[in-house]
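One protein chain is absent from this view; the other protein chains keep their places.
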Amino acid sequence: MGAAAYNWAQNQLDFSFHAFQDSRGVTVLSPDANFAKDFTDRTAVKVRFGVDAISAASDSCARCHPDGANNGRVVSSLNVTRKYGDTKLTLGGEFSRENFYSATTALASIARDLNKSNTTVAGGFAYSFNQPQLHPDQITESQHSIDAYGSVTQSWTRKTVTQFGYEINQINGYQTSPFLRTSVNGVMTVGNSPDARTRHALSARLRQALPGDTFLDADYRWYHDTWAVDSNTLSLGLSHHFGASVVGGGAYRRYTQTAAYFYEPYYTGTPEYYTGDFRLFPFDSNSVTGRLELTPKGGLMGMPAGTGLTLQYERYKSTTGFEAGIFTGGVRIPLK
Amino acid sequence: MIGRRAFALVLATLLAVPVLGAVPKDAPDITLTALSGKPIRIADLKGQVVLLDFWASWCIPCRRSFPEVDALHRELQPKGLTVIAVNVDEQQKNAYTFLEKYPHTMTIAFDPKGAVAQAFDLQAMPSSMIVDRHGRIRFTHEGYTDKTISQFRSEVLQLLAEGE
Partner (left out) sequence: MMVLKTRVVLAVAFAAAGLSATACATVQPWQRGLLADSCMVFDSNNTAAYMTHWQESREGSMGGFGVQGGGCGCK
């Protein structure tokens, strides 16, 4: 769900730039701005604005638009958090829009600190109304999604913290990809997915401080849905403080998923459901990420002390032959 | 006779406590180490009004509270307030990095093992305790908001006016 994570009392402006390139011919440049302000009367606001500018066509678009198709996506969100003693209440909304899809989400979440902030119990709820637009028919479909989650974060020792989470998402409405095609009786056809899907995810995360300014992070997620897609995600990482100003880290992520029950490499006869959506195929993937964070003592390029620069590169490869490289550069500027 | 009256008084006090609320606790008799290396014994501060402000380099609200408490120290020290900013960083070098960024005139003390924080039974970070001239903790604050400093000021002025 990506519910708002809050860093209390941190007024800051974050600019990130993501460059995504994959083997399907997609290159996406995504600048993103996040602004967080704490009003210290127990109210904090987070505003986000991002743009995905697809500059080259995906292989689906390239069939009809060999010179490329412009499909920019804009996303913006606003979250307001209010503290009532040890309880934090967040209300927020997110809106994203691109040529063939718009999504509007309202969310509410609550978190409570217990036991001198050693335990945090949180829960949230989100409702989304999404509208995919078919192409080239220009018929607008709709989809409703209800999402709920709960999590418990526990500090076990000065050096160990875990988080357990569960999320359930129910989607009703049009869920077929309007672009991805599969072969039905030899004819390439846009798929037909069921219009109801319930998704469950369980996660366990660990952060462990190791000797010598080194830290371990381990995340595991188990996922299952009513289309019979099951997946396991495991990521392991290490980061290290090189002096007071530099943090370096690396992580490895392994992902495995089973196919949707109505998946076939190609279809014959009169199947009720059929799909060319690669997200519903069985595959494994491995990815490796390297990261560097620099927080120079006297500030950075005229920006105040405490300004941080992040550089990250991820290389992703799946058994379907899909590969992607993602470069992220970000600047975090503390504000008074 | 006196024994029975004393007993009645103690009993009345014990019964009254749940009704009146907590009786101000005595500040623990513990010694802090100042930045200069000099020891500061809490008990020796009796007769003064003391504001103890517990802070750490990793405590994000402290980045705002620290300079404001220092400003309050400059304002009210001529009137008799003693401010001690107690640092609880386990690695003192992190405290020094913070102090380089935030100029200060108030007394800084170090508590890397948390013995002082433990003695004062800190419930949260940041925390501040205001101790009166008789060595009793009269006000305890947890956290920091934009109203905190004005609350400190009115409480300190109230205690400064007492027992003159």
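Per-chain residue numbering starts at 1, and chain names A and B are given in the order in which the chains are listed.
One rule holds for everything that comes next: contacts are C-beta pairs under 8 Å (C-beta built on N, C-alpha and C of every residue); 3 or more make two chains touch, one makes a residue touch a chain.
What you see is a predicted model, and the numbers here were worked out from it, not measured in a lab.
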Visible chains that the absent chain touches, using the contact criterion stated earlier: A, B
Of B:A27, B:L72 or B:V88, the residue in touch with the unshown chain: B:V88
Contact residue for the chain not shown (choose from B:V69, B:L122 or B:I137): B:L122
Subunit A residues that touch the omitted chain in the full complex: 1-9, 14, 16, 18, 20, 22, 30, 32, 34, 48, 50, 109, 111, 113-122, 124, 147, 149-159, 161-167, 169, 199-205, 207, 209, 215, 217, 219, 221-225, 228-229, 231, 233, 239, 241, 247, 249, 255, 257, 260, 278-280, 285, 293, 310, 312, 314, 316, 322, 324, 326, 328, 330, 332
Residues belonging to subunit B that touch the chain removed from view: 54, 56-62, 88-91, 94, 111, 114, 117-118, 122-127, 142-144
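Just so we're on the same page, only the chains that are shown with their structure count from here on.
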Complex interface listing, subunit A residues touching subunit B: 7-10, 39-42, 116-117, 244, 305
Contacting residues of subunit B [partner subunit A, same complex]: 60-61, 63-64, 97, 101, 123-124, 144-147
